[in-house]
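Missing here is one protein chain; the remaining ones are kept as they sit in the complex.
Letters A and B name the chains as they come in the text, with residue numbers starting at 1 for each one.
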Amino acid sequence: MKDEVTREDRVANLKGMGCSRKRVEDARFTQGKGNYVDDVKLPGMLHGDFVRSPYAHARIKSINIDAAMALPGVTAVLTAKDLEPLGLHWMPTLAGDKQMVLADGKVLFQGQEVAFVVAADRYVAADAVELVEVEYEELEVLVDPFKALQSDVSLREDTLDADGKAADGAHGPRKHPNHIFKWEAGDEAATDQVMDSAEVVATEEMYYHRTHPCPLETCGSVASMDKVNGKLTLWGTFQAPHVVRTVASLLSGIEEHNIRVIAPDIGGGFGNKVGVYPGYICSIVASIVTGLPVKWVEDRMENLMSTAFARDYWMKGKISATKDGKITGLHCHVTADHGAFDACADPTKFPAGFMNICTGSYDIPVAYLGVDGVYTNKAPGGVSYRCSFRVTEAVYFIERMIEVLAIKLNMDPAELRSKNFIKKDQFPYQAALGWEYDSGDYQTAWDKALEAVDYKGLRAEQAQRVEDFKAGKTRKLMGIGLTFFTEIVGAGPVKNCDILGMGMFDSCEIRIHPTGSAVARLGTISQGQGHATTFAQILATEVGLPADSITIEEGDTDTAPYGLGTYGSRSTPVAGAATAMAGRKIRAKAQMIAAYLLEVHDDDVEFDVDRFVVKGAPERFKTMKEIAYAAYNQAIPGLEPGLEAVSYYDPPNMTYPFGAYVCVMDIDVDTGVPEIRRFYALDDCGTRINPMVIDGQIHGGLTEALAVALGQEIAYDDQGNVKTGTLMDFFLPTAWEVPNYETDFTVTPSPHHPIGAKGVGESPHVGGVPCFSNAVQDAFRPFGNTHTNMPHDHWRIWQTANDLGLHD
Amino acid sequence: MSKKMHVKLNVNGEDHEFLAEPRELLIYALREKLNITGPHVGCETSHCGACTVTMNGKSVKSCTVFVAQANETEITTIEGIGTPDNLHVLQEAFKEHHGLQCGFCTPGMITRASKLLEENPNPTEEEVRFGIAGNICRCTGYQNIVKSVLSAAAEINATKEAAQ
Partner (left out) sequence: MIPAEFEYYRPASMEDVIALLEEHGDDARVMAGGHSLIPMMKLRMADIPHLIDLQGIDGLANITVENGKVTLGAMVTQHNIIGSDALTSAVPILREAALQIADPQVRYMGTIGGNVANGDPGNDMPGLMQCLNAEFHLIGPDGERTVEARDFYEAAYMTDREDEEVLTGISFDAPSGGYAYEKQKRKIGDYATAAAAVQMTKVDGVVATASIAMTNLSDVPVWSEATADALIGTDCNEGAVKAAIQAMLGDIDPTEDNRGPVAFKRHAAGIVLGRAIARAWSRT
């Protein structure tokens, strides 16, 4: 036998798409050899630290840096005055607003950056921060967006016109000095008309509280200005390194080729590391001023108080239906608290992100969405915390409205969902608020989920529990949380998605080496998702070389092709597509080489796993390894030497992953303590690249959902003081509070994505939050509960029980 | 600057001597003076465990230990738990069971788990969850971490039994 290696062996050897390849990143991480930004240590490096405002709203009367400068070891203390000549005391935000880098005359939130101390080490820097004397005059604090819209106090004088009226903003006219934008989608008149004549209308107001992505690694940067060569190198916690390079160039005037941005290993992002923060700018300026490398790494309190928060949406909903439960219309209005500066990280044309996916998985003929953004005395941000832009809010909204409608109709919420799903044959589906859903098979997924958990049995058990409770036999209620979600990820088509004018394509550059190994570089950056593992799997399948022979590199703008980074589950839908397309370019050239080597016509060879074979003569073949070698070592008529390809992929549409989740929860009515008995998560993320990694993403996303639903919040008092500034009060669950999850899947490939993949990292968070919340609320449904706001921590659950008279 | 003191640490079997202010934190001394960057800084208030090292046989959060307190102690960090050629069973298990994602908590997590298994070589799932409850992971949801630790325990026990 010439060849005892079976085709199956050859497939397995590639470790391509569909297999649970072990992660190549893990060797360094398990041995403590990761390289995070705080591990960067350069000769002569100085440390930066911020003087921050203790007040939420105050005028700065004076700043005296003399005592700080007198401290041995202090190199510089920067204030807005020092940055102003460079035009760097303010910076543009991703949302078209601008933000103070250092307080320019006033402070607008507690923890705002006032001065930047640069010193020999972190200890001296911390001491010097204490020595900077800032005199404040306190101003009226606005923490409530509704009051802010009524107030005579203008938070942002810089946004007023000469008459003191609100000048137009980046997203059009503003109705009040503290108003940022009004954004609308759908048809309000038609929706109102449907509501007015509807058989049944359910309304609800809900607050999706402010929280924070809180990755375990805080944000930081190291800037090193090489004055000899005129080159700036910037290491940092950047989910979008190329965007940072462009912004840094536009701000500093340093040409882009003289800026090298490096995102090394990132200790979790979850949206927190998308934006540009004053610390990055200050470290750059300080390095330019001192001529030495400057490191800035925030501490946890700074991270929670000043870098980008998430959510803070006040949502008012109206949903109409026929008596038998067919939804006829949806109306949603959001008052969005954006804090002191509009620093949301959304595609520029979408100031409320993709909130207009709020019709969810349902065939709703008419809908309207209006969002009013508001300035308050809170930290800026509004990032997508483990979700595509505002999709968590949208899915929470619709999945709560469905429950509220089910109560109004006295209908089972699972049945109500079934009744209204977009049907399989309706895809591609044009939604009322503008999106074209690419694919889906919701009913199949839903039925599978309900059967897996024995939904009918659960409802029967719950009914018995209610009886027992009423009879005084138990003090625990049982809740069944349901969610069917549709995400919208993979931003996105350049025609409607850009950030500061840069189209949201992504990229991959592949170089096959002569001996059949390869390096591929992408415009994205992993923060734990395992790109080095999974993108190599895509390539392995596409080009027929083993994943183990393919190095994936990201995060260095000097080497990686331009891309918009990793957030909003866009890496697989966009950069993953670019990878597949670049791989196909390689394969196309390889086909020509193979045909030449086999002395047949190009069309007479076909790709088979790791080789090209002559059609009908499988014993005649050239492996990709042989072809790679020939590409570099043999003169092939009509072909350039080498085997390289680049793809910049502009996706034709978003992708729409979906899923069906069920949570079973027991709630102690007396203490308010919830206990998660079971959590079942079915995800359809299209083609599955690495099931092990997918499951890991789902476990993680669900745990972040649990945290948000059950206690995690950034809370302020009425003076704008942050009440949850450390991990004592900001809820991050430990292994003790987290259950084991059951995962499941269906596969509905994306029709427009080269490999049919849709993205998965954020689905569990998007679907998980309403599922946990619905479980809590469902437990109290038999006692008259319609809706209570998250987070469902012990006292709030207790309060719900108390309000329903369950403690009497 | 207060006066510096002479500090002696034995880290991963190697003696180190250096000058430090008493207020310097053990985590920064390890990371910045000795370039042992495996342990990380996560929360700085002893909640997250990313900075976990073993000090004189105890799992400690090195962000909440002054270098002065640590003077003349023996410390083991992730770098001392296994070598590239001879990984600790836990390091293998975390790779095998996808017990990590971004990797930031991993050094502290494995260092803590190694101590847990020393003290309780045959833990139940509940004991593992309780035993690593001082270490926060934001990525994995813990399910695969618990799986990794349990599988490492089983493997250690199997090896021991085979040796007997």
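The criterion applied here is as follows: contacts are C-beta pairs under 8 Å (C-beta built on N, C-alpha and C of every residue); 3 or more make two chains touch, one makes a residue touch a chain.
On a predicted model such as this, the values are computed, not experimentally measured, just so you know.
Enquirer: Quick one: which of B:61, B:95 or B:147 touches the chain that's been left out?
Expert: Of these options, the touching residue for the absent chain is B:61.
Enquirer: Consider the whole complex, including the chain that is not shown, and state which of A:180, A:301 or A:539 touches that chain.
Expert: A:301
Enquirer: Even though one chain is hidden, which residues of chain B still touch it in the full complex?
Expert: These residues touch the chain not displayed: 1-3, 5, 21-23, 25, 44-47, 49, 52, 58-61, 64-66, 68-69, 71, 112, 116, 130-134.
Enquirer: Of the residues in chain A, which ones touch the absent chain?
Expert: These residues of chain A touch the chain that is not shown: 122-123, 125-127, 130, 299-301, 670-673, 711, 715, 723-724, 728-729, 731, 733-734, 736-737, 793-795, 798-799, 802, 807.
Heads up, the rule we're going with is that only the chains that are shown with their structure count from here on.
Enquirer: If you average the CA atoms of chain A and of chain B, how many Å lie between those two points?
Expert: That gives a centre separation of 30 Å.
Enquirer: Under the stated contact criterion, what part of chain A meets chain B in this complex?
Expert: Those residues of chain A that touch chain B are 22-23, 25-34, 36, 38-39, 41, 72-73, 121-124, 214-218, 265-268, 270, 297, 299-300, 527-530, 692-693, 695-697, 699-704, 726-728, 732, 734-736, 738, 740-741.
Enquirer: Looking at the complex, which residues from chain B come into contact with chain A?
Expert: Interface residues on the chain B side: 1, 21, 23-24, 28, 31-32, 35-45, 47-48, 50, 77-79, 82, 84, 87, 91, 94-96, 98, 100-107, 110, 128-130, 132-146.
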